[in-house]
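Mind having a look at this structure? Questions to follow.
A protein chain is absent from this complex, but the other protein chains hold their places.
Chain lettering (A and B) follows the sequence in which the chains are written, and residue indices restart at 1 in each chain.
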Amino acid sequence: MQTILFLIPILVLASSIIIGLSGNIINNFYSGLISTILVFISFGLSLVICSSFYFDNSVILYEDFYNWISIDNLHITIGYLIDKLSSIMLVVVLFISLVVHIYSIGYMKDEKDFKRFFSYIALFTFSMLLLVMSNNLIQLFIGWEGVGLISYLLIGYWHNKESAIKANLKAFLINRIGDMFFILGIVMIYSAFDSFDFKTIFTNIDSIDLNNLESYFGLNYIDFSCLFLFIGAMAKSAQIPLHVWLPDSMEGPTPISALIHAATMVTAGIFMVARLSPLYATTDFTSDFILIIGASTALFIGVIAIFENDIKKVIAYSTISQLGYMVAALGISAYSVSFFHLFTHAFFKALLFLCAGSIIMSLHHNQNIQNMGGLKSRLPVTYICFLIGTLSIIGFPLTSGFFSKDLILEVMLYENNTISYIAYFMLLTGALVTSIYSFRLLFLVFFGKFKSGNIEDIVEQSTLILAPLIILSLLSLSAGYFINIFIELPIFMYGINNINYDGLLNFIIHGVLSPASVALIVGFYFAKRIYKDDTKYKIFEVKIIKIFKQIISSKYKFDEFFILSAHKMVNLSNYFSKKFDIALIDSFIVNGLPLKINNFSRKLRNSSTGYLYHYAFSIVFSLVVIFGIILVRVL
Amino acid sequence: MITITHYLVFSALLFCISVAGIFINRRNILLLLMSIELMLLSINTNFIIFSHYSNDITGQVFVFFILAVAAAESAIGLAIIVSLFRLKNSLDIDTISNLKG
Partner (left out) sequence: MNINILSLLIWLPIFSGLLLLFYNRKIKYINLYNIFINALIFVFSVLLLKNFNHAIADFQFVENIQWIEYLNINYYLGVDAISILLILLNSIIFLIVAFYNSTLTIKKQNHYYASFLIANGLTIGVFSALDAILFYVFFEALLIPMFLIIGIWGGPNRIYAAIKFFIYTFLGSVLLLISFIYINSTIHSFNVNSFYDAHFSLAEQEWLFIAMAIAFAIKIPMFPFHTWLPDAHVEAPTSGSVILAAILLKVGAYGFLRYVIPVVPMGALSLDIYFIILSLIAIVYVGMIAIVQDDMKKLIAYSSISHMGFVTLGFFIIFQLFSNTSIKEDIVISLSGSMYQIISHGFISAALFICVGSIYDRYKTKKISEISGILNQMPIYGWFFVFFALANCGMPGTSSFVGELLIIISSFKANFIYSILASGTLVISAAYSMWLVKRVIYGESQININNYIDANKRETIILFTLSLIVLILGIYPDYMITFMNATLVNMVDNIIIKISI
């Protein structure tokens, strides 16, 4: 078992290094193939690992195998902690990575830097595995930074494109803001528990005496450190207000959007909170904060998708919104439910992105959905796959999204307080919004008339691209039936453990009859009327609605806010640099002091005129003065 | 009765005149040289007076030495002035301020 666990990340790392350093020895296709095969083996091994946790909740595999730093009692190690949570996450990561590898061989075949791309995604997978398998906070952080780095490099993959390099800088910096809080949170946890190790932290959590620890701003120590950790997660998992980097990150190649910015990396924040659930389960304020952030992200960012015209950005906003669902579930302490949604979302969102990639390729890199339409007949396979993805995301009964989303909505009502009710209604409205934007996308892309050029030119892509779509479609349909794994909590996961689940059939009936279904149908109806049948509703002419529309289309000005603060920061730095560093310190003090002395000496210099009689006079005069003084003294 | 005081006052006056000559004179460097000579003379007067009153001949011997040295000195001084005149074509003191800082 141990060897297998070692092999999983090592194979992926090897793939990255081999492809990255191969130069011209291996040609593009074979390098893609090698890397895919290595990831496939890793995936197979992860299935072996996962299968042993499938039935057993109490087993964990735990070991430190590398001592990174040790100073006296400070031990920072690299190791692994495999339980149900991380084993399932392993499978998800490796599966999506595998699918994206296959897809990329087709999608990226004309790229000059094909190998760099494959090297990156393999390295990304490795970092993600490091994060998922980690048994301590520092290793988690290393993986966390690693995936952020590869995300940065891949968003800027086309480094000649100004928009791409702007987007990757933005992503990097905003993630760094999160990381700053994340590392502080880690250090706080370390200070309290004297260990970075999950096992030590979780076993000591009950014995920790909160009264001995400082409290900050009225929050107790653990609450506060969890808040900081969560701010890190907010940046990585794109929650309001740190979500602004994710829509821009769509500048990267589409397979990357599927792998990194939909299925795996952005869910790292969710994974982290779930992993630290014993800590989070004890928090009050932070949990409420998480709930509010999650619910408002789910609703407010979802709404933006309705007015977005870039096909990838629509999906990106829907990703943020779905992440909001997961975060909201974390806030209510339903960590496993949140993780369930992460699981299903990985498949259908990757599916949607890869479909979008296929469409974009067929349309020769045209991404504006207003220019699409009627593609149903020309791209039948993609259409069906996209339809399945859409049905999953809106939670159509029996698809995977149905199970997970319904569970999230249901657990919202477990706690009888105002915040969770508000969150419930926001999420319910979010379901309506999801339904509207998803069907809008479907209708605008596949129905109606093609709006730019000759539709006959458009052809379906190669099998290498379509095969992953089909695989993902099947999983999008079936992933929800794994629900019973996620109902029971494994060891080291705390939170709500009494989820109301009595058999699959009852759950489905209950789900179909829930308000979510109503939201779904209403959403479908409006989307069909407005975007398919082109019905013009009078209500859209009302001024207040227009203002709302404007606010939403402006994306609540978050981007402007960040750009403005960046500008302000640069201006402030400029001010410091010019006024303080150069003017005050350098010119006034460092160079100014010698200058003052110089000026003084210059004045003094005037006293030596060069005329002998002046010198003689001063000699005599001083003599007289000195003698005078002596005389006065003597007398 | 001419006392020692009278002599001393006379020599002091002589000295003051020569100092004033150095200060006030801005025309000619030759005058400067003459003032210096005058200064030496006033000192010599002092020597002679004290030597006379204290019955010690050493003072007057000194005067001879000083006079001899002064003669040599003024010879050198005059030589310098001549070469200065050749260099600058004038003996105006105001033009000679090479020591100006």
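Observations on the structure shown:
One rule holds in what follows: a residue touches a chain if its C-beta (ideal position, glycine included) is under 8 Å from a C-beta of that chain, and two chains touch if they have at least 3 such contacts.
What you see is a predicted model; the values in this text were computed from it and never measured.
The chain that is not displayed touches the following shown chains in the complete assembly: A.
Note on the undisplayed chain: of the listed residues A:Ser70, A:Ser452 or A:Asn506, the one touching it is A:Ser70. Among A:Phe40, A:Tyr62, A:Tyr216 or A:Phe307, the one in contact with the hidden chain is A:Tyr216.
Only one of A:Ser51, A:Ser577 or A:Asn599 touches the chain withheld from this view, namely A:Ser577. When you scan A:Leu149, A:Ile205 or A:Ile552 for touch with the missing chain, the hit is A:Leu149.
Looking at A:Asp179, A:Asp197, A:Asp223 or A:Asp248, the residue that reaches the missing chain in the full complex is A:Asp179. The chain not displayed touches subunit A at residues 67-74, 138, 141-142, 145-146, 149, 152, 156, 159-160, 162, 165-166, 168-169, 172-173, 176-177, 179-180, 183-184, 187-188, 190-191, 214, 216, 569-570, 572-574, 576-577, 581, 585-586, 589-591.
Everything that follows uses one rule, which is that only the chains that are shown with their structure count from here on.
Each chain gets a centre from the mean of its Cα atoms; for subunit A and subunit B, those two points are 98 Å apart.
On the side of subunit A, the complex with subunit B involves touching residues 605-613, 615-617, 620. Against subunit A, in their complex, subunit B makes its touches with residues 19, 22-26, 32, 93-94, 96-101.
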